[in-house]
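Quick one: structure below, then a few questions.
Every protein chain except one is present and positioned as in the full complex.
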Amino acid sequence: MWRFLIRRIVFGIVVLWLVATTVFLLFFAGPADNVARRLAGPRAPIEVVEQIKDTLGLDRPLFTQYLGFLGDLLRGDLGTSFISQTPVSTLILQSLPGTLWLVFGAAVLWMIMGVGGGVLSATKPRSLRDRTLTVLVLAGISLPTFVLGILMIYLALSVFPGTGLQPGPYISPFVDVGAFLSTMVMPWVCLAVVQAAVYVRLTRGSMLDTMGEDYIRTARAKGVPERGVVYRHGLRAALTPVITQFGVDVGTLLGGVVVTESVFGLQGIGQLMIRSVRDGDLPVIIGAAILAAAFIVIANILVDVTYSFLDPRVRLA
Amino acid sequence: MSLLDVSDVRKYFPIKSGIFFQREVGRVHAVDGVSLSVEAGETLGVVGESGCGKSTLARCMTGLHEVTSGNITFDGDVRRDVQMVFQDPYGSLNPRRRIGSIIADPLVIHREGTPSSRRDRVRDLMALVGLNPEHYNRFPAEFSGGQRQRVGIARALALNPRLVVCDEPVSALDVSIQAQVVNLLKDLQAELGLTYVFIAHDLSVVRYVSDRVAVMYLGKIVEIAPGEELYERPRHPYTAALLSAASVADPDRPRDRVILRGDVPSPISPPSGCRFHPRCPKAQERCTVEEPRLMGDGHKWACHFPLEPGERLQSREVGE
Partner (left out) sequence: MSLTDAAFEAEPVHAEVVHGKGPWQLAWERLRRDKAAVISMVVIVLVALLAILAPLFALITGHDPLTQYPSTALTPEGLPVGPGADFWLGADSLGRDLFVRLAYGARISLLVGLSATFLATLFGVIVGLLAGYYGGWVDGVLARVLDVVLSFPYLLVAIVLVAAVGASVSLTIFVIAFFSFAAMARVVRGQTIGYREREFTEAVRSLGASPLRIMVIDVLPNLVAPVTVLASLLIPTSIVFEATLSFLGLGVDPRTPSWGAILADSTDFYRVAPGLLVFPAVLLLLTTLAFNLLGDGIRDALDPKR
C-alpha cells in the first residue's frame, strides 16, 4: 500500500513539474524583448516593457530563468499581478472562497439529482420513467453551461423578478446570508444541472451492469426484498465509479469553474483567470493554472488511493 | 525424417509490472520442455486439462509464438504448409468480413492466383467442407457454430497444407454437431492425405481420430503412446486419472473412478520434482525432489512409479 501511495505521489509530482515546465516555455521561451512585450501587452509603453524585462531578469539565459521560476514556485511565490500590483497568492486567496462555496454547494445538489435520477432509471429500465430521464440527460448534456446560465438569468430578472435571485459577485455568508443565497442559488443550480446529467448516466449504467451480475441474482433468490437488493448490493457496487468521477470532478472544478463564474459574475478563481487573460495579466494566469493543475493532480491521487481500497485488484497494476 | 520435429521446446510468458520501466516479476511456464514428432499422414492427439499449455504448443508449431528455447523443425514452409483450425468458431472469423474473403485470405497473403481463380477456389473449398458455395457473400454472423468451423477448415485447407493443427476444433460446439465436424476432418484426411495434430480435452474425441496420443500436464508431456495402447494400458497415474474421470458417465464401472483432487497448480511456479505429485495418488518422497524423464520407446511415460499393466489406480490412495 505504501509503495503504491509513494509511486502515485511521485508520479503526481512529475506531472506537476511537466505542467510547470510547459507553462514556463510557453510564456518565456523566445527573445527577451518579445517576451517582455508579450508580458506587458501590446498597448504598454516601451518603458513598461523595459521595466518588466529588468524586474523579471528576462535577459538572463533561459535555463537560469527556469531555475528561478521553479525556485519561486517551490517557495510558494507566484509573483505579482501587473495590473493590480498585488501578490498573485493574495488574489487567489481572495477568489478561492467563491469557488469553494460554488463547488461544494453544487456538488451536494448534483449528487442528489444525479445518483437519485440514476437509481430511478436503473430500477425500472426501459420504463417511461427511465426514458424520460434519458431524454432529460441528453438535453442536459447538449445544453452548454453558459446558455443554461444566461437563460436562468433572463428568467430570474425578466420573467420572475419576484424571486430575488440575481447574478453578482460572491458575498461571504458570514457577512450577509441573504445576499449570499440570492447570488449563489442560480450558479449552484446551473452547475449542478450540467454535472447531474453525467452522473445519471454513470449511475444508471453501472447499476445495470451490477444488477446483471450473479450476486444480485443470488440475493434475489435468497428472498431479499427488491428494495433491499437494490440498495444493499446494486448501489454499493455501482457507486465506485460514481465516487471516482466525483473526486476527479471536484478536483477539476476547484481550479476554477470558469464558465459558471463568468456567466454569473461570481468572483472565483475561474473568473479571475478569464479576467487576467483579457487583461494580459500573465503572472496571475500562470499562478492560477498551476494551482488548478495541483488540484487536479491531488484529486487524482486521492481517487486512486480510495479506489485501491475499494478494489484491491488495481494495486497490482 | 518426420514431418514435424519438436525438441525440448519451452515457451515462457513473462509477467510484467510497472508503469514506465517494466520489471519482470515472474513467468508462466506454459510449455516447459516438450519433445515429440509427427509423421506424415498420421494424426497425433494431444489431451490435457484446461491451461496445461495445449494451445501454446499449437501456436509454437504454427509459428505464432516464438519459442523461448528448443527447436521446431518442419519439412516445408511453416507459413504455407502448416495451417491451424482454431478453438473458437466465433472468435476465429472476423465478424466484419464476408466469409468468401476470409477463406481467400491465405491465397491473397501468399499472392496465389488471380481474383477470379481465387473465387473459384473458394467455391470449391466451400463445397469440399460441406458449405453452400453460393453463400460466399455472407457474414459470419449468418452461420451456425458448426458452419463457422467449416469455414475455418476451408480457410486452413486453401493452400493445400501438409500439416493441420486443430486446436480443440469441436469443443465449443453442441455435442450433436461435434460428430459431424470430426467426421468431416476424418474424411478430408482420407481424401487429401492430411497430417493432423488434434488437440482436445475430451478423451473420447481424441481416441476416435488419433493414431497416437500425447497427454500433457502443466506444460509437459507425461505420456505418449499409440491410441489403443494408451487407453487400454495407461502407465502414468495422471493418464489413468483422466481416463477414469472420463468414465464417470459410464454406469458399468462406477467403482473405478479416481477423481482428480485439488486444483491444477499454477504454471507460474510449478511444483518441484514431478509436477503431478501434489495430486498424485501414488506419489512418494522421491517424486517431490526428482523430476521423472520421459522414457520408453513407442509408449513413453514420465513417472517414477508407473502403473503396472492391469494395475488400477486406487481412489482411496488419493486421501492422506
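Every chain is named by a letter (A and B) in the order it is written, and numbering of its residues begins at 1.
We take it that contacts are C-beta pairs under 8 Å (C-beta built on N, C-alpha and C of every residue); 3 or more make two chains touch, one makes a residue touch a chain.
Keep in mind that what you see is a predicted model, and the values were worked out from it rather than measured.
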> Of the listed residues B:Asn132, B:Ser204 or B:Ser272, which contacts the missing chain in the full complex?
Replying inline: B:Asn132
> Which listed residue (B:Phe74, B:Phe143 or B:Tyr217) would be found touching the missing chain in the intact complex?
Replying inline: B:Phe143
>> In the complete complex, the non-displayed chain touches which residues of chain A?
In response: 15, 23, 26-27, 38, 138-139, 141-147, 150-151, 153-154, 157-158, 248, 252, 255-256, 258-259, 262, 273-274, 276-278, 280, 282, 285, 289, 292-293, 296, 300
>> For chain B, which positions touch the chain that isn't shown here?
In response: 19-20, 22, 59, 62-64, 79, 82-84, 86-88, 91-98, 102, 105-106, 109-110, 127-132, 135, 137-139, 141-147, 150, 152, 155, 174, 176-177, 180, 183-184, 187
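What we mean here is this: only the chains that are shown with their structure count from here on.
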> In angstrom, rounded to a whole number, how far apart do the mean CA points of chain A and chain B lie?
Replying inline: 55
